[in-house]
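Okay, handing you the structure first.
What follows is chain A.
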Amino acid sequence: MSGRITILNQPRVTYCGDQGLLLEAAGDLELATQERIWALNEQVLEWGGVLDTQPGMNSLLVLLDPDANDVTECRDRLLRAWKEVRSTARKGKLLEVGVVYGGEGGCDLVDVARYHRVDPAEIVKLHANAEYTIFAPGVSPGFGYLFGLDRRLFIPRRDVPVMRKVGGVVSIAGAQAILGPPRKPDGADLGPTGWHVIGRAPDVPVAFDLARDPMSLVSLGDRIRFRVERIEK
Partner candidate 1 sequence: MIEVSQTPPLNTVQDLGRFGYRRYGIGSAGAMDRLALAVGNCALGNASGAAGIEFQLFPVMLKFRVDTAIAITGADCAATLDSLPVPPFWVTPVAAGQTLRLEAPKTGARTYLCIAGGIDVPEILGSRSTQMRDGFGGLSGRQLQPGDILPTGSRPALRFRDSFGFGIEPPDSALPPNAHDWATDSDIVLRVIAAAEHDQFDSASIKAFRTTAWTITPQSNRMGYRLAGTSLKRSDPTEMRSQAIVQGVVQVPPSGQPIVQLADGNSAGGYPKLAYVIQADLWRLAQASPGRTLRFALVSLDDARRARAEQAAYLKDVSRMSGYCRSQVQA
Partner candidate 2 sequence: MSAELHTIATLIDLLRAHNITQFEFVSGSTQFKWTQNPADQADSASTERLADDPRLTEVLSPGVGMFVARHPLMPREMTAIGDSRQRGECVALIKIGMIYRPVLAPCAGKIVKRTCRPGDLVDYNRPLFLMQPNAA
């Protein structure tokens, strides 16, 4: 892939599944835009006849109950609501995690450094310097997709996924970053990923627990900072 990120000039709503609407915001990834996405999400959940919603990076999926709502009517409604919605700025709580960069746990650090033609230490500095905001839910219960990656670290997703050890992964791809939750006791050791794993957070807390109240440790808008424990070769 070219590495250039898709940016829309106008917001749009497309059909996503015959019961779904996908709203995509215009412009670059920005906290202000995403705050409006969260506000729109809250609003849509009040509509009634909504099976589920899911914010994405600069987007919102709305799944409708076809017996209660017509997908075509809601498409216009959603776009109108997006244009009018105002954000309710929220300062989420801060979570700090220690990271062991590079080495076996962060085996892609060297390649990322090579891609950017800098030392691995520079990559670590740029990564750990930033404050990340949880913008959207991820592929599984965890810490979601993070916004805040330094532009100088942008790197395309892999064309071919690779197998990487799971558990506390610290990885980057596109303009996004993720922090993986701990490996499950009876879960898989490895998983396929198109991201670049640059480090590991050995003491990452359990993000989601059905038995806990609240079930999720974090919410959209919460922030994460990475603390450099050490850099391994």
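Criterion applied: all candidates are chains of the complex that A comes from, given by their letters.
Here, contacts are C-beta pairs under 8 Å (C-beta built on N, C-alpha and C of every residue); 3 or more make two chains touch, one makes a residue touch a chain; residues count from 1.
Computed from a predicted model, the values in this text were never measured in an experiment.
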Options 1 or 2 - which one, within this complex, touches chain A: 1
Residues of chain A defined as touching candidate 1 within the complex: 1-6, 12, 14-20, 22, 24, 29, 51-59, 61, 63, 66, 71-72, 136-142, 144-145, 156-160, 173-176, 184, 186-187, 194, 208, 210, 215-216, 220
